[in-house]
Every structure is written in C-alpha cells, then in structure tokens.
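The structure is given below, and queries will be raised subsequently.
A single protein chain has been omitted; all remaining protein chains appear in their positions.
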Amino acid sequence: MTRSAAGYWIGFAVVLALLVVAPLVLPEFWRRFVTEILIWGLLAMSLDLLIGYTGMVSFGHSAFFGLGMYGAAAALLTVRPPNLWLAILYGLVGAGAVAVFVAYFSTRLRDIYFAITTLVFSQIFYVIIFTWTEVTGGENGLGFSQPAFAIPGVVSARFTPVTLHWFVLAVVTVSYLGLRRITQSPFGMVLQSIRENEPRTRAIGYHVERYKIVAVMLSGLFAGLAGVLYALQNKFAAPDFVFFLVSGEVVVFNVMGGMGTLVGPVAGAAFFFLLRELFSRFFTEYYLIPVGIIFTLMVIFVPQGLLGFLRRRLNQ
Amino acid sequence: MTIPFDLLLIQVINGIVTGMILALVASGLTLIFGIMDVVNFAHGELFMLGAYLGSTVFLTTGNFWLALGAAVIGIGLLGAVIQTTTLRPLLGRDPLTTILATFGLSLVLQNYALWQYGPVPRKINEPITGHFSLFYLEYPWYRLLVAVLSAAIIGGLWLFMKYGKYGIWIRATTQDRVMAAAMGIPVPLVHTVVFAIGAAMAAASGVLFGPLTGVNHAMGLDFILRAFIVVVVGGMGNLGGSILAAIFISLLEAFASIWVSPAQAVIVSFVVLILALLFRPTGLFVPTPK
Partner (left out) sequence: MLSVQNVHTYYGKSHILHGVSIDVGPGEVVGLLGRNGVGKSTTLKTIMGLVRPSEGTITFEGRSVAGAAPYHLARLGIAYVPEDRRIFRLLTVLENLRTGLDRPGVPPERRDALLAKVYGSFPVLRERRNQAGGTLSGGEQQMLAIARAMMLEPKIILLDEPTEGLMPRMVAQIHEIIDVLHGDGVAILLVEQNVRLTLEVSSRVYFMEKGVVRHHAPAADLRRNDAVIHQYLGV
C-alpha cells in the first residue's frame, strides 16, 4: 500500500471510529445532530457524483430525496407489519422512477437548461405532493412508526436512538465506499472526462449519453436512500423537503465542502449545520442571512470549497 | 361540459394581466442573461423586496405612485450594488458560479425580508378602485391599469434600447462584449446599469402585483420559477420571446385554473417547459437559426 493510501485509510478509520462512539458519549441533541449530518451527507454525496464528477449541475435532488422519503412512508403505512427492507425498497423504487425521467432529460439538455429543468422537476413533485392530500397527506405530510430491524430467523429488535445511528452510519459508510469505488473505476474516469471536456470524450468514442444516464440513476438512487433514512429517523414525511430550496441547500453543502471529493459534501453539510446552530443562538431563525453571506463569499473567493485541496489526493 | 362564456372571458383577461406582470419580471431576467450570461436566482427576491419597499412607502405616504417610484429607484440601486460587489468579480468564470452566487444572495435577501418585515403580509392599496362593465360582468379597473403600465414599461425599455443614446451601447455589449470594449464602451459600467434596470423592473412588477394578492416574503419564490420557465421557453436573451412566452403561459394557467386549483395550475407551465425543451431547446419563440 502506498503511503498516501495508508494515510487515507487511517484517516477513514479514525473518523469512522469517532462516529461509532459519538452516540454513546454525546447528549441527545447532538446525537441526533450527527445522525442527521450523516443523512444529509449521503444526499450531498449523491449529488457530488453528478456535480463534482460528471459536471452536471442538478437543482432537483430534493425530488429524489422526497420520493425516497414518501416511498418509505408508503411501505410503512400500507404493509403490515412495517418492514424495514420493504421501506428501503419502495423508497429506492420511487426515487429510481424519478431518476429515469431526469436521466432522459440529462441527455438532451446541457448546463443551465438541465439545471433549470431539474429545479422545475422538484417543484412539480412538490406541487403534486402538496396538493394530493388524500394520498400524501398534503401540507401536513405523513406520520408513521419506525419499523424494527429484522432479519427473518436471525434477529428482530426495535431501534434505539443509538442503534439507529449505527444503522444509518453503516448504510452511509457502505454507500460512501460504493460511491468511491464507482468514481475510481474506469466508469468514474469516463465521467470525469465528460466533466472536463464533453465534446472530446464523445469524439474519442464514448457514448456520453449512456454514461450520463447511469450517473443520474446512481445519483438518484443514493439520494432516495438518504430520503428513506430520513423517514426512518424522523418517522414522518413532509412536502417541505421536496421544495426546490432544499435542492439548493444541498448544492450549497457540495460547494462549501468541496465538489468532486465525496467527503467534501459531507463536511459541507456538517459545516452548514454547525453554522446554523451557531447563528441560531444570535439570529434565531434568520441564520440563513449570515450563512448565505458566508456561502456567497465562498463561491467568490473559495470556490474549491473547504476540502477542495484534497481533491487530487482523494481521487487517486 | 360547457364553460360559461363570462368565466372564459374573465380568465382570458386575467391571463393577460398576469402575463404582463410576468413579462415585466422575465424581461429583466432575460436582459441580464443576454448581456452578461448571468442566471439571476435572486430576481424573485428583488421583486419581493420591491413590493415590501413599496408597501413601506405606501404606509407612510398613502400614495401608490410614490411607492412605485421609491421601489424602482431603491431596488435599482440595490441591484447596482449587488452587481458590483458580487457579480463583477465572477465575470469570465463558469456560469455555474453565478447561479450559485445569486442563489446565495436569494437566501440572504429572502431571510432579510423575513427579519426586517416580519411574517405578516403587508398591503398596498390600488390607486384606482372600482370596476367597469365588461359585457355583463364587472372587472376591476386596477387590473387593466397593471396590464397597461407593464406594457408601457416594457415598451419604454424597447424604445430606449432601439433609439436611446445608450441603447446602442447595451445592444452592442449584448452582442459582443469584447468588441464593444474594444470600441471604447465601458463594459463593466454597462453591465451594472443593465442589472440595475433589470432589478428596477422586477421591483416595479412587485409593486404592481402587490395590491392583487398582498405582499409577503414568499411571493418571489413563486414568480422566479415561472420567470425562469418563461425565459427558457421564450429563448434566453430574447426579449420579444419572453413577452410572448409570458402571456402564453399565463393564459394557459388561467384556463387551467377553471378546472383545478391555482396551486395545481402551475403544473401547466412546467409541462410547457418540458415540451418546449424536448422539441425546441433554444426556445419556442426564437426563429430557427440559419
């Protein structure tokens, strides 16, 4: 193993260990805080696959997130007894369905047009969810109970906040490793080549459209998974999370943390939420004013984000 | 199922009225994009702040026209400041950065309005009250005034661009900013002025729209989405196209709200966008490039 790779894995192990121990030592509020950062971090990572690696800006990830959330809700409300794995499945299917649409458009639209279309998509779903009260609970959303962690014949246990955190951590860690594997594979290299110079990639002979479609599908599925985790943790699904501003916030996490690094967006999410906590002490609910200013300043002066300097090292 | 004629007529006129306001907002947006390749995410907030500023002036003076004037000047200046501080350093960078920067700004401005003005909606009273008779219906004068004023402002803009002394500078910079600079046109200044004009137009729309639904901090969000759709459907940078698209989409939405709630009618505009992007990605109202 090369020295930088060893360094990376040591760092990874340290962070993982900290996250495992966290729920045992932190007070309730901060425990939830860390769990939520992991979930939003997963959402941000899924977006990084598109923004950071393929160069496709999406303002619509709240749609994938929301459909994962509502998909899980559907499973937990309609199937008795509530089944964890079914919730995950339904959520992924829901997010996957939206991803198919978005994937189709991604191949026909470039840049700004794609960004605006994804934004419109998340709003379409927002409006549908908001107004279709009979099915989605409309404005009030849906509430449901948490399923047990059950493997038939092996174990069945209700989640405690600590074990739920570990479950989320496990899912997010596996997702991270999976995404890392994808981005460092030949497939991931082609994605990056598309980001750098799409016409040239096409000229070399790669079927750019196919790569984009797969990238969108993967991104959508991981985002949907984040939505499922959120539903599991909070036991409700609400249209607020599908509103396009949420998509925008996820883009904020990516940019602040550093695009194209996978861990950057997670750090960006953590940074954002920490800032929110900090500023809420002084500005109550108007924390977005200073946070927004910081974000805008970062876009101008620190566009590579907090962890952007690690980009090359993380992508070896 | 037959639709009563009077309902149809009212919806057509409503569609045109909303369309004109939307056209006013979208014109500013497309002007800004055409000249400096900036997708101004904060445009909805400029619209909203214009309405709030107008409502404050209205509260103290009771005069609609003063409110309109104050909003136009105040937000125009704000636009100039925003462009100079935030957007000028980003000139020449990836267009994504300007979308992000203006998105960050929109978050700041939105919450600033919430902080400064509170969550309770404000009111602006229309300068002309009363209705006139349209066939056997009553239709408010004010709505007609709104359509006429919007048209007048857009018309004024068009005249300025075509015949005004600095109109040539703006049009030249829009077509080729490098050669415009080589001809001695102070391009950075032109950019700032155009952004300010776009902001002022958004603010005017906000004040005009205020009496119709009240002034609240979320009004920008609603409009910005529609404005983006209009600009894309009409062709980015295409002023005439934006106006036509705005009216077209508003008419469709007005018809749709006969059957569904207004919240759902907005899906119509989304569908139009998607269809337009599928079949005519450069814009429905843009002449086919040769």
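All chains are identified by letter, namely A and B, in their written order; residue positions are counted from 1 within each chain.
The definition used in the following text is that a residue touches a chain if its C-beta (ideal position, glycine included) is under 8 Å from a C-beta of that chain, and two chains touch if they have at least 3 such contacts.
These numbers come from a predicted model, not from an experiment.
Remark: the absent chain touches shown chains B in the intact complex.
One of B:142, B:169, B:223 or B:248 touches the chain omitted from the figure, and that residue is B:169. When the whole complex is considered, the residue among B:71, B:187, B:215 or B:230 that touches the unshown chain is B:187. Within the entire complex, the positions of chain B that touch the omitted partner chain are 165, 168-169, 171-172, 175-176, 178-188.
Everything below uses one rule, namely that only the chains that are shown with their structure count from here on.
Between chain A and chain B the centroid-to-centroid distance comes to 33 Å (mean Cα coordinates, whole Å). Against chain B, in their complex, chain A makes its touches with residues 57, 105, 108-109, 111-113, 115-117, 119-120, 123-124, 127-128, 130-131, 244-245, 248, 251-252, 255, 283, 285-289, 291-293, 295-296, 299-300, 303. Per the touch definition, chain B reaches chain A in the complex via residues 39, 86, 89-90, 93, 95-97, 99-101, 103-105, 107-108, 110-112, 114-115, 221, 225, 228-229, 232, 236, 261, 263-264, 266-267, 270, 273-274, 277-278, 281.
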